[in-house]
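Removed: one protein chain of the complex. Kept in place: all other protein chains.
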Amino acid sequence: MSTRPIATTRSATGIPTGKLAVWWVVGSEIVIFGGLLASYVMHRLGHPEWAEYASHTNPWFGGINTFVLLTSSLSAVLAHHAAEHGDGKKAAKWLVGTCFGGLIFICVKAVEWTIEIQHGYTITANGFWQFYYTAAGLHAMHVIAGCVIMLIIANDARKGLELHRVELIGIYWHFVDIVWIFLFPLLYIAK
Amino acid sequence: MAEHEEHAEHGQSHYVRIWGILLVLLTVSILGPVLAPHIEEAAAGVGAAFVKGWMITLLTAFGIAIYKAYLVAANFMHLNIEKRYISYLLATFLTLMVLFFAGTSPDVMKHKGQNWENVAAEAEVDRALKSQESDSHGGEHN
Partner (left out) sequence: MDVAKQGAARVGDDPLNGIDMAEAGSVTVDTHEAHGHEAHHEQSFWSKYVFSTDHKMIAMQYMFTGIVMALIGGYMSYAFRMQLAFPGESVPGYGLVSQGEYNALVTNHGTIMIFWVAMPMLIAAFGNFLIPLMIGADDMVFPRINRLSYQIFFISAVVLIASFFVPGGGFGGAWTAYPPLSANAQYNLTPLGATFWIVAVALEFVAFLLGGINFITTLMNSRAPGMKMYDIPMVLWMIVIASILFMASVGPLIAGAVMLFMDQVIGTGFFDPNRGGDPILWQHLFWFFGHPEVYVVLLPAMGIVADVICTFARKKLFNYKLILFTVFATGIISFFVWAHHQFVAGIDPRMANVFTVTTLIISIPIAEMLFLYIATLYGGSIQLTTPMLWALAFIAEFLIGGVTGIFLGASGADIYFHDTYFVLAHFHYTFFPIAIIGFYAGITYWFPKMFGKMMNEALGKIHFWGTIIAFNCIFIPLFILGAAGQHRRIYNFQNFPDLAGLQDMRVFATMALIVMLAFQVVFLVNFVMSLIKGKPAGKNPWKANTLEWTAESPPPHGNWPEGLPNCYRGPYEYSVPGREEDYWPQNAPPDTAPAE
């Protein structure tokens, strides 16, 4: 392992380098999801027939998943809180808890999609469902990626290393949560 | 809690409180479409006929989503104590998406305009609506 360059430790803006980078990551993600969701909204408003397609989604699955993600966000922020107080072990525990939330989210999604696909609502069924699977799928990939990174960070945090990273993954996770907060009404509620 | 630091207690309870508010909001947003027709009726009863069901749904769905996103961003992502320009930065990225929507929607959302018509899209809307109508006449429950 190479050591960190001096450049990384400087902070002319007053924001630590890693955190600054995460904010830029969040910014670039906003435009990725923004572009996709803007495209979806345009189509949804321009196609009255999509209302009927959309009525087949199950808001209970969406609601449960929103609950799960909101709770995992709480767990992520508690991990940050613990890390701030130098308690790496506790931070790691909360992070693993957050990951567990991500796992439940993916499992619920798997059950939900299986039922939908069995009913014939596949990605090629029509315009609504292709956006539904693309947007939710892109989001689910972010959840999975976040879980993997979180486990790595939790492993370090457990040994008391790189505790500042707990906050960074937290910011990313909250962003993923916010994306879902918007996906939920767009895909499940507005009918 | 193992260590009873006063500050820590305060911080943690704050996060839990925010989480509670988020869950209440979630419940409201799920119940919104269910209650909307009743609210519309009740409003008409007390003379506020301008209140329509779709307004309620829109408010409970997206108004609440925006507020939830604000709560998470401010309290969990700590934008409230972060340097201000980070908020401006993220707001700029969001504004760009509004710009994208504004520039693109006249062509994509609408199928007809000044001296132009998106014939293929109109045909698809027609076809789909007709087939949905015949489906529902055929007694298929959705």
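Observations on the structure shown:
Order of writing sets the chain letters: A and B. Residues in each chain are counted from 1.
Going forward, contacts are C-beta pairs under 8 Å (C-beta built on N, C-alpha and C of every residue); 3 or more make two chains touch, one makes a residue touch a chain.
It should be emphasised that the depicted structure is a prediction, and the values quoted were computed from it without experimental measurement.
From the options B:Ser87, B:Thr104 or B:Gln132, the residue with contact to the unseen chain in the full assembly is B:Thr104.
Residue in contact with the omitted chain (choice from A:His47, A:Lys90 or A:His174): A:His47. Within the full complex, the residue among B:Val46, B:Ile81 or B:Ala120 touching the omitted chain is B:Ala120. Summarising the interface, chain B meets the missing chain with residues 92-93, 96-97, 99-100, 103-104, 106-108, 110, 113-116, 118, 120-121, 123-125, 128.
Listed by residue number, the positions of chain A touching the unshown chain are 2-17, 20-21, 24-25, 27-36, 38-39, 42-43, 47, 49-50, 123-124, 126-127, 130-131, 134, 138.
By our rule, only the chains that are shown with their structure count from here on.
In this assembly, the C-alpha centroid of chain A lies 17 Å from the C-alpha centroid of chain B. The touching residues of chain A, when paired with chain B in their complex, are 13-15, 23, 26-28, 30-31, 34-35, 38-39, 41-43, 45-49, 52, 55-56, 59, 63, 66-67, 70-71, 73-74, 76-78, 81, 85, 87, 90, 126, 170-171, 174-175, 177-178, 181-182, 184-185, 189-191.
Within the complex, the chain B residues that touch chain A are 2-3, 5, 8, 11-12, 15-16, 18-19, 22-23, 26, 29-30, 32-33, 57-58, 60-62, 64-65, 68-69, 72-73, 75-77, 82-83, 86, 89-90, 93-94, 96-97, 100-101, 104-105, 108-111, 121, 124-125, 128-129, 132, 142.
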